[in-house]
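I have a structure here, written as structure tokens, and I will follow up with some questions on it.
With one protein chain removed, the remaining protein chains of the complex are shown where they sit.
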Amino acid sequence: MKFFGFVIVCLTGGLLLYGTMDLPDWGDPGSPASTHLSDYYIEHIVEETQVPNLVTAVLADYRGYDTMFETAVVFCAGLACFLLLRDFRPKKDRYFRHVPTGVMLHFKNPQTRLIAGNEFEHMDKDWVPSDMIIKTVCRILIPFIQIYALYVVAHGDFSPGGGFQGGVIFGSSLILMAISYNLKTLVKRVTEKFLSVFAALGVLIYVGLGVAAMLMGGHFLDYGMLAPLLPSDPGHIRALGMLGVEIGVGIAVMAVMVIIYINIVSEGRHDEGL
Amino acid sequence: MSDILPLIVAKYNFWLYIILMMIGLYAMIAKNNLMKKLVGMNIFQTAIILFYVSIGYKHGATIPIIQGGHGGHSAHDAVIHAADYINPLPHVLMLTAIVVSVATFGVAMALCVRIYQRYQTLEEDELRMRVSERITHE
Amino acid sequence: MLWPIDLIVLTFVIFCAIAAITVRDLLGTAILFSAYSFLMCLLWAVMGAVDVAFTEASVGAGVSTVFLVAAVFRTSRRTKD
Partner (left out) sequence: MNNMPAILVLAPLLGAFFACLAAWIQKQLSYYIALAAMAVSCFAAVSVLTDVITSGTMQYRMAGWAPPMGIELRIDLLNAMVLVLISAIAFVNLVASVKNVEQEISDRAPSFYVMYLLFVVGLLGVTATGDLFNLYVLIEITSLTSYTLIALGDKDRAPLAALNYIFIGVIGASFYLLGVGYLYITTGSLNMADVAVILKGIQGSSAVLTAFILCILGVWIKMALFPLHVWLPNAYAFAPVGFARVVAPLMTKVMVYVMVRLMVTVFGLEYIFETLNLADAVVWLAVTAILAGAFTALFQKDLKKMLAYIIVCEIGYMVGGAWLGNSLGMTGAILHILNDGLMTFALFLAVGNIIYMRRQTAFSDLSGLFAAMPWTMAGFVLAGLSIIGVPPTCGFFSKWYLVLGAFEAGAYHFAAALIISSLVCAVLFFKVFEICFFEADSGAGDHNPAKVITEAPVSMLASLGLVSVAIIAAGIYAGTIVDTIILPFLQ
């Protein structure tokens, strides 16, 4: 297999090297890639959409159809992790800790119930005492990370960033919560229903904006057609449409990242993790 | 030799992307551990992204965010020269490609976890052995 | 842009890639992969692809690594090659 792989790799590399001979030089301003479409985009985007970040404008408007499917791909990934890993059977072994004394109880029968009370807490198999420094620092940090994520989403028109990056950052703030406390803390606050509804809703916002444009008599995703719906400067309407779309992407990506993490780390049982 | 040196300098980015791609592809084909294969897959995809980003680069140009375009008012006054800004299109394409690659990565990892649950190993040869054992047992 | 910087980062990227697929510990692979992604992100930022670099920093070096570590946590660190 190693030799076989090596031969394939060398063949591919050779083919690519051969193809590279006729490519224009790296960074050549006169190459076809930098002149044909690129010039149009650079010269007309600000005038047509009022969005200074060209990447966002092309991403969410000119090639918005691509981005819609990109979001759908993310949604697919979340759903795939749910479908492949989610395990609704209760876990056989459970561990409880008596808080005042630190004694651990190991339950082998899933039917056994513990008398409700404050002195026992359900815990993970690989339990380690949680570190106060980590907990405190994360508790302070998480809100700031989330605000930054919202800023990235909202400011995507003017600076690097956008729905996808913001969504990932927001999602990772939630993942940080799961890591610094434990998975149950996260699952209790952000339930599975909440996540899956948000994942679908995010993409639905995107598609819905497009369909709304279609209902107003334009093409699919033609934000310019939404002008009568919004009491705003009609020249600015495309930027607003892009913002709406980015928010949808952000919501979907945030939810999906958390879904993937929770399902992988707990093998689909949503009980204990890293 | 004197021919080749300028060629390398002019295109070294393309050459190095090919090397990275070969590393990734080799890991995908020849490595035995499924996780290693996944990492190889990601290296392979990142190499392609590097290729696209190299396409977009332009000497003497800046990042594709129009200066003075903030708020969308002052931009009308200044004339925008295409030569001043990097081509935004490859960046857009690659944003999509990164998202696709992370989605594939997530799904593949979920599958790995599931395979480990069933067979207790991630080595390809051991997996093959266990599958054939199972078939002969039937 | 200074081409020597670009070249140095590219070389580092290649070292990281080779190390990530040869090291015999999957947790090490995860971290080296994260370093690889981050260097790659640096390279793209140098080439002016700020949005792509931002995405790679948050996805490749961030979330992907977390997923990889989570998967290693649920499977095994052991690897034969």
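Letters A, B and C mark the chains as written, and numbering starts fresh at 1 in each.
Keep this in mind: a contact is a pair of C-beta atoms (placed from the backbone, for glycine too) under 8 Å apart; a residue touches a chain by one contact, two chains touch by 3 or more.
Remember, predicted model here, so these are calculated numbers, not experimental data.
Looking at the complete complex, one finds that the omitted chain is in touch with A, B.
The residue touching the chain not shown here, chosen from A:41, A:164 or A:261, is A:41.
In the complete complex, the residue from A:73, A:212 or A:239 that touches the missing chain is A:73.
Seen from chain A, the chain kept out of the figure touches residues 15-16, 18-24, 31-38, 40-41, 61-66, 69-70, 72-73, 75-77, 79-80, 82-84, 86, 88, 193, 196-197, 199-201, 203-204, 207, 210-211, 214, 217-225. If you put the missing chain back, the residues of chain B touching it would be 25, 28, 34, 37, 41, 44-45, 48, 51-52, 55, 89-90, 93, 96-97, 100, 103-104, 107-108, 111-112, 114-115, 118, 127, 131, 134.
Everything below uses one rule, namely that only the chains that are shown with their structure count from here on.
Chain-to-chain contact here is organised exhaustively, every possible pair of chains being in touch.
Rounded to whole angstrom units, the spacing between the C-alpha centres of chain B and chain C is 11.
Centre-to-centre separation between chain A and chain B, using Cα means, comes to 18 Å.
The residues of chain C that reach two or more other chains are 50-51, 55, 59, 63, 67, 70-71, 74, listed in rising order.
Within chain B, the positions touching two or more other chains are listed as 12-13, 19, 54, 56-57, 61, 63-65, 90-91, 95, 99, 102, 106, 109, 113. Taken together, the chain B residues at the contact with chain C in this complex read 9, 12-13, 16, 19-20, 23-24, 27, 31-33, 35-36, 38-40, 42-43, 46, 49-50, 53-54, 56-57, 61-65, 86, 90-91, 94-95, 98-99, 102, 105-106, 109, 112-113, 116, 121-123.
Note for the complex: chain B touches chain A at residues 10-15, 18-19, 21-22, 25-26, 29-30, 54-61, 63-67, 69-70, 72, 75-76, 80, 82-85, 87-93, 95-96, 99-100, 102-104, 106-107, 109-111, 113-114, 117.
Note for the complex: chain C touches chain B at residues 3, 6-7, 10, 13-14, 17-18, 20-21, 26, 29, 33, 36-37, 40, 43-44, 47-52, 55-56, 59-60, 63-64, 67-68, 70-72, 74-76, 79-81.
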